[in-house]
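Right, one structure below, let's go through it.
Only one protein chain is missing; all other protein chains are in place.
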Amino acid sequence: MTGTPEDLAEIRASVAEVLDGQADLRRTHEVMVGERGYDPLLHELLTAELGLLGLVVPEHLGGLGLDVPAATAVIEELGARLVPGALATSLTAILAARALGPSAEPLLARVVDEQLTLAVALAEDGAGWDLGQTATRATGAGDEWALTGTKTVVPGAEAARVVLVTARNEGGELGVYAVDRAADGVDVRTHMTLDQTRRLSTVRLREAAATRVDAPGGDGARVLLDHVRAMLALESAAAARACLDLTVDYLKVREQFGRPIGSFQALKHRCADLAVAVAGARATADHLVTTLRTGAATRSHDAALAKLVCADTLMTVAAEAIQLHGGIGFTFEHHAHLFFKRGKSAQLLAGSAAAVRAEVAALAGL
Amino acid sequence: MTGTPEDLAEIRASVAEVLDGQADLRRTHEVMVGERGYDPLLHELLTAELGLLGLVVPEHLGGLGLDVPAATAVIEELGARLVPGALATSLTAILAARALGPSAEPLLARVVDEQLTLAVALAEDGAGWDLGQTATRATGAGDEWALTGTKTVVPGAEAARVVLVTARNEGGELGVYAVDRAADGVDVRTHMTLDQTRRLSTVRLREAAATRVDAPGGDGARVLLDHVRAMLALESAAAARACLDLTVDYLKVREQFGRPIGSFQALKHRCADLAVAVAGARATADHLVTTLRTGAATRSHDAALAKLVCADTLMTVAAEAIQLHGGIGFTFEHHAHLFFKRGKSAQLLAGSAAAVRAEVAALAGL
Amino acid sequence: MGAPVSDEQFRAEIRGWLQEALTGPFAEAVGTGGEGREHEAHELRREWERHLGRAGWIGLSWPTEYGGRPATLAQQVIFHEEYARAGAPGRLGHMSEQLLGPTLLAFGTPEQKARFLPRITSGEDIWCQGYSEPGAGSDLAGVRTRAERRGDHYVITGQKVWTSLAHLADWCFVLCRTDPGSTRHAGLSYLLVPMNQPGVTVRPITQLTGTSEFNEVFFDEAVAAVEHRVGAEGEGWKVAMGTLGFERGVSTLGQQIGFRRRLDAVIARARSNGAWQEPALRDRLVDAYIGLEVMRHSAVRLLASAGEGLSGLEASISKLQWATWNRSLGELAVDVEGAGALLTGPGYELDDAQTHFLFSRANTIYGGSNEIQRNIIAERLLGLPR
Partner (left out) sequence: MGAPVSDEQFRAEIRGWLQEALTGPFAEAVGTGGEGREHEAHELRREWERHLGRAGWIGLSWPTEYGGRPATLAQQVIFHEEYARAGAPGRLGHMSEQLLGPTLLAFGTPEQKARFLPRITSGEDIWCQGYSEPGAGSDLAGVRTRAERRGDHYVITGQKVWTSLAHLADWCFVLCRTDPGSTRHAGLSYLLVPMNQPGVTVRPITQLTGTSEFNEVFFDEAVAAVEHRVGAEGEGWKVAMGTLGFERGVSTLGQQIGFRRRLDAVIARARSNGAWQEPALRDRLVDAYIGLEVMRHSAVRLLASAGEGLSGLEASISKLQWATWNRSLGELAVDVEGAGALLTGPGYELDDAQTHFLFSRANTIYGGSNEIQRNIIAERLLGLPR
């Protein structure tokens, strides 16, 4: 594997094939109402067997050494099927760790070595995703840190073995720390969620042992936030497309008044508008992948903008999907509502529309 | 005439008949590009001959003594045909004067006696329609006042003989004053306007002789502002309806792809949404008429809300009218753009959407 | 109870009665059974129907011989306003009173009226509606459920969906195809079918809220008496359309009070959690307020011109307005909550904002979808060609 477009297409295709067999929407539907809320066997298959965690980890750390697009392609395929669990957050954390440079190499080596799934914990009550207001404290030095604080609405924590956490040291500096879920002083409480495909947890840390992942003086916390937004953007763009496909397929076969309802012009025009939105979201997500790949300085701007555009697009498409399906789209057994709920969680996580829009404006220098 | 619903319908019908003959849209199109920008003969006909200025002036002041809805019906009929000039502003000023009570009776008597057309001048550079920031000064006392200041974007002034002006006296109190256009120190400069059916003037006052119209200690300026908003609301609701009718009639006859384009479902659904908006605007305008008629305490709230809703509705309908007419709707000789431009002037006059929305929220106690 | 009362008297009476009932034996029923909460407190709400009936609050404006009570259109609105204001429970008798009753009054035989109407006004019988079918959706003329006449009975086979309250109902009014060769609007009949018989099976539909308001109803050689056919054989379409007109009737007006309560609750929440300070959210809240004012003025205007009831056209405009408005408010409610709205109780237990957000997606689908309403408005109000 050298990371050519053909390699990339092959990786995407093989992941898609596995997911189509093991983690299609019907399976997501089953898994999300189970006790765990995710499929441990799928996690095992994609990590230990397929080695996805090592995909973009450098070769000298034991990984396959592929570039960013290999991981983002997998995030998209997971997103299109709304796969629950810590697979997307793991790849997101790995991408973020890569971007953090040498200081994160020990973590990356451990990820491959121990096949660690990861979650990313940023938000706090009161602070939300405003990094400047982070109140979780880190005490210690060098390799030995103890974290105290509470992180809320953490995706992936129910299925992750390590959680990346933002915290402030005694000097007031914000940093990124890795905490083992199983360590003393770590309490993960997973909630039932409106978006059943994405459980959220409260992570309480009381003098929990941690290692620092980012280099002092850097913008590690921001790197983490940008990558979480990128995850939401990529998932949403892929899900929006899948949801539109689902809807269009239905409109082609469903008949009313003696005609396929997809032949009614009012519905056609609405679908056309959705297709335009989906194309825009996809292009914006693609651009973000390029930004992450090249390490461009526009990362924060592009991630914020893409999360806003893609989450809104998914919400628009999914809301129309329910409406265009009519009564059947309102049933629990149908998939439309999964996209709808996923759209709302993508909108509300990692910053409200107002906050993210203001960030985009500031970062764009408007 | 006793003001029964039947009387009202009769007044509306007879005014509509005159306007259909003398002031239909085709005529508006001609008049608006002329030098004056309005039709003096129509003004003469509706005032001196039909006596519309006396319609709602109390009988003891020489008027017909009808109630508010008689005047608002005329404003609506003028609005539906986008009739330029000072007819609507005259009726608006008369309604406001009625609401001001005994202090305004001398003005009302003069209006009937001399067949005065009226304009209302509120806005100033910098202040806009924020009454609190009015800078025009009134010096004097009793019946003799002198006004100094500049009013901008004044509708109707090009065709009015008297202008009602808000000004602040030496005690800082805001009041309503009547200024004769022909008086010394009054300079009216009329501009060409984006909305060609509504010319706007700058009225410069330098020690101009004036009489006070409202009673000290009251909220005369607010009464005036509310009535101007009411005028914009009523005109817009009526124009929106006329514009939708125009468009629907076109869609019924215009053929493309071998069918009347009104049979295409996408266009039908858009027209249905417009019809819902028009019905809402109309109901809101009707409610405002009731408020003005009963002197309800909700006047400021209802006028602000109605101006917002009705102006936006006209803008929406007119924008769709151009689009649904296609190329022909983009030509100057077509009427669609007159509604479109009128919609924008209704939106931007008497307070921006943001300012008026904030007022509505405050007045509603939200 | 025969003499007409003034609107003020009427309002005072219903308000007083509701207050007494809802602070007394039915205190627990307050707030139950609203939209998306149809699954709540069935037993209590069934008793509530009887309580309402005994007090004479069912069948306003119906003839007194059937247990009705004289009431003007304005008073019917007042009833709905006060009912909503009091937070009284969602009506199990909604279909019976708003749909079947008016249909029987308009199309029923004297015997049918005498038999069924008093049991509606007394709150005893609960009815459900058998119109929609799988695969037909908004296209009611696509009914495929068959009813074959055998002597003095019809034998019914087919399937209905989106039947709310079917699991509680005593009777179902069912649109069936009695002429097997017919298509579309022709050949349908309107039958009254007892639910408690071997040929009827009810299966609840789980909705995206995780709860079940709606059901599938399977008819497998279920039986209805010929004398329980409303209207002539083959004229069921006309009868059903009459009912649809009533469905979007006067209760819409009273509904506004409930909407205002919802809006006020969302605004209060926004004020308490700081969302009100966010201009974009505040604008949306103010726009929701303005939209509700527009609906209120529209309703008053309709009421002033309505006389006997609302036409289908006015009802279509009203349905499109409120369904779309309420759906938007549902989304606004969770946006005001922010990310906290993503957490539910155990077992997918939803709070008011979450329930509103999810359930209101049905508003624009049921009772004639937005698309159907737009068709009606475009063709029948604006006269655009088919």
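Which chain is which? They are A, B and C, in the order written, and residues in each are numbered from 1.
Definition applied: a contact is a pair of C-beta atoms (placed from the backbone, for glycine too) under 8 Å apart; a residue touches a chain by one contact, two chains touch by 3 or more.
The structure presented is a predicted model; accordingly, all values stated were derived computationally and were not measured.
A.B. asks: Omitted chain: which shown chains does it touch?
C.D. replies: When the entire complex is considered, the left-out chain reaches A, B, C.
A.B. asks: Just to verify: which one of B:Ala109, B:Leu131, B:Ala215 or B:Ala266 makes contact with the chain not shown?
C.D. replies: B:Ala266
A.B. asks: In the complete assembly, which of B:Gln115, B:Thr136, B:Thr166 or B:Gln196 touches the absent chain?
C.D. replies: Of the candidates B:Gln115, B:Thr136, B:Thr166 or B:Gln196, B:Gln196 is in touch with the missing chain.
A.B. asks: Counting contacts across the full complex, list the positions on subunit B that touch the omitted chain.
C.D. replies: 123, 128, 152-153, 191-196, 200, 255-257, 264, 266-267, 319, 322-323, 326-327, 329-334, 336-337, 340, 344-345, 347-349, 352-354, 357
A.B. asks: Where does subunit C touch the missing chain, residue by residue?
C.D. replies: Residues of subunit C in touch with the missing chain: 279-280, 283.
A.B. asks: Touching the hidden chain in the full complex, which residues of subunit A are there? Just list them.
C.D. replies: 248, 251-252, 259-260, 262-263, 265, 267-269, 271-273, 275-276, 279-284, 286-287, 305, 308-309, 357-358, 360-361, 364, 366
Operating definition for what follows: only the chains that are shown with their structure count from here on.
A.B. asks: I'd like to verify one number: the distance from the centre of subunit B to the centre of subunit C, where each centre is the average of its C-alpha atoms, in whole angstrom.
C.D. replies: The computed centroid separation for subunit B versus subunit C comes out at 42 Å.
A.B. asks: Go ahead and note the Å separation of the Cα centroids belonging to subunit A and subunit B.
C.D. replies: Subunit A and subunit B have C-alpha centres separated by 54 Å.
A.B. asks: Using mean C-alpha positions as chain centres, tell me how far subunit A is from subunit C in Å, no decimals.
C.D. replies: 41
A.B. asks: Pull out every residue in subunit A that's touching 2 or more other chains.
C.D. replies: In subunit A, residues 264, 266-267 touch at least two other chains, as defined above.
A.B. asks: Out of subunit C, which residues touch more than one other chain, so two or more?
C.D. replies: 371, 374
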